[in-house]
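Removed from the display is one protein chain of the complex; every other protein chain stays in position.
Note that the chains are named A and B in the order they appear, and that numbering of residues resets to 1 at the start of each chain.
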Amino acid sequence: MLTLTFFSLGITITALIVPGRWLWPSLLVQSSILPLITLILLLPHHSSSTWHTLSTSLATDSLSSPLIILSAWLLPLSLLASRQHLSKEPLARQRSYLTLLSSLVLSLIITFSALDLILFYIAFEATLVPTLIVITRWGNQPERLQAGTYFLFYTLFGSFPLLISLLSLLSLTSSASIPLSSLNDLSTLEFSNPSLALWWIASIIAFLAKLPIYGLHLWLPKAHVEAPIAGSMILAAILLKLGGYGLVRITALFSLPNSFASEPIITFCIWGGLITSIICIRQTDMKALIAYSSVGHMSLVAAGIFSETTWGLNGALILMIAHGLISSALFCLANLSYERTFTRTLSLNRGLKLITPLSAAWWLIVSAANLALPPTPNFSGELLIVTNLISWNPWTALFLGLTALFTAIYSLYLYQSSQHSPNPSSFKKISQTLTIEHLNIFLHLTPLILLIGKPELISLAW
Amino acid sequence: MSFVLCSLVFGGGVIVFMSRSPYFSALGLVLATCGLSGVLMLGGAVFVGLILFLMYLGGMLVVFAYSAALAADIYPEVGAGKGLVITLVGAAVLAMVVEVSWGVVEVKGLGVQEDLLGISGLYLDSWAGLLLGAFGLFVCLFVVLCLVRGVGRGALRAV
């Protein structure tokens, strides 16, 4: 684990000190080596022990290693994507941008591999500062400050209760270690069920806001709309998954009776998924649409996690990984057209098929994957979650079916409105798509397609 | 008697902060000091009262000289007529309240011995503390000099 941590720390340092001429080449090389090293984490994936690649305070298991690989994978892709819009900036600013991105990935790797809950919390929060600066410094419009404030305050309002509850846990059980936490059964402590539930809610509220589920999601569309492309990509692909990861870890700590606290939340998540997919249909802003679609998918993830069954958890993990790749690819595509039409408005981004034909193919594949078309991993993830939820309560079939329907509608709507119909007359001098952009989308889709063949890489080995 | 002394203390204070001219402020300080020393003597601490009276009078002299030197009033006036009278009446009422309610100001008939003992103890045992106190006074004097030595050199002067 230390290899990975120090390697990503090395990328951060490189971004600060390497001579300007070599800044981009060396960072691209280093950040491309990083995901290759992380692939080693998959080797002991199905060995007998749960935790592997142990060091003193960092280790991985079958839940965290796919997420670590995803974070490392997204770093070179986000660098590739932001090469274009950074090229006009002064060198010092490029440096600080790259430093922020690589330190973000560093703290993500530590978050996913932390063995100690306090270290987990600190690394979880450490992702805030770089993201905040990336959003508010490199965003394009004045509203980015509001977006930054929303982002910070939603997260912190949630995470201070989390800190309090983690420290209470530490002071009650004298250990905040994640592997040992299965040994302290919290229900043996003298707590009444309501206070235990209150404690549980204090612990999960941070992740619910980070995920975000419907109701705590207001910061996400703002942050996505305002953030630069790399910010959006990492935010959608990994930062949201922090919430899912934290939920899995925390719900494993509290063994509450299922009906007690999970039921209302599962119901609310399913309801939120439906609402957000309806909201998606009436979006006019491309990035806001993708952001709301993330909220919808994440609601499903949350529902899967709260069901606390093997199917639910596995489905949540698979959906998280698949959605991470797909939403990031969608943001890339949105940025691709934004860099040519200089607008994110859907009605002004028409008929791109005629101008950039190859990207139309990417749009098709990505939208199809977003609506969970078989055999993409999105499909297998949603299938596992939906099956599980229907067996939990058959009535959910109605809402889940409607959600799936609306998801299909807005995904196809996104594809169709951006690719078909005649070009608006405002399109003049649209430049060609670059190989680097195709490479970027290709690198998003490759792991997804490969995972179709070997989905056990992103399943839990508990 | 004690009522007179108490109203002297409070009235002196009122004059200090109500008067527009430093002359009368200094006068108010003198009045307050006389009253305070008188209260102490009534309370039995005759020696301390006497010492305080002497020291304060010396201090007052310096203050008076200072204020006379700094102030440029040709027609000094005491202060805002009606407000002053009202505040003075308030001071008298306060003095009455103090006398009636607290009962601090009463002749206890204690000898001179106690405060004399205290003073000699101060010189005998805690000479270091005395030195420290002297240093504090020195700093105080120094600070006052710093604060009032002229506009261009950073003086705290509102005149």
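By definition in this document, contacts are C-beta pairs under 8 Å (C-beta built on N, C-alpha and C of every residue); 3 or more make two chains touch, one makes a residue touch a chain.
We adopt the following convention: contacts and distances are computed from a predicted model.
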Protein name (UniProt record) of the chain left out of view, among "NADH-ubiquinone oxidoreductase chain 2", "GPI transamidase-like protein component Gpi16", "AP complex subunit beta" or "Methyltransferase type 11 domain-containing protein": "NADH-ubiquinone oxidoreductase chain 2"
Selected from A:Asp61, A:Glu125, A:Glu382 or A:Glu437 as touching the chain missing from the view: A:Glu125
Selected from A:Pro35, A:Gly148 or A:Gly324 as touching the chain missing from the view: A:Gly148
Residue in contact with the excluded chain [from A:Phe157, A:Phe342, A:Trp395 or A:Phe442]: A:Phe157
Selected residue (touches chain absent from view) among A:Thr56, A:Ser87, A:Ser171 or A:Ser425: A:Ser171
Where the unshown chain meets chain B, residue by residue: 129, 132-133, 135-136, 139-140, 143, 146-147, 151-158
Contact footprint on chain A, counting only the chain that is left out: 92, 96, 107, 118, 121-126, 128-129, 133, 136-137, 140, 142, 145, 148-149, 152-153, 156-157, 160, 163-164, 167-168, 170-171
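The rule is short, and it goes like this: only the chains that are shown with their structure count from here on.
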Distance between the centres, which are taken as Cα means, of chain B and chain A, whole angstrom: 73
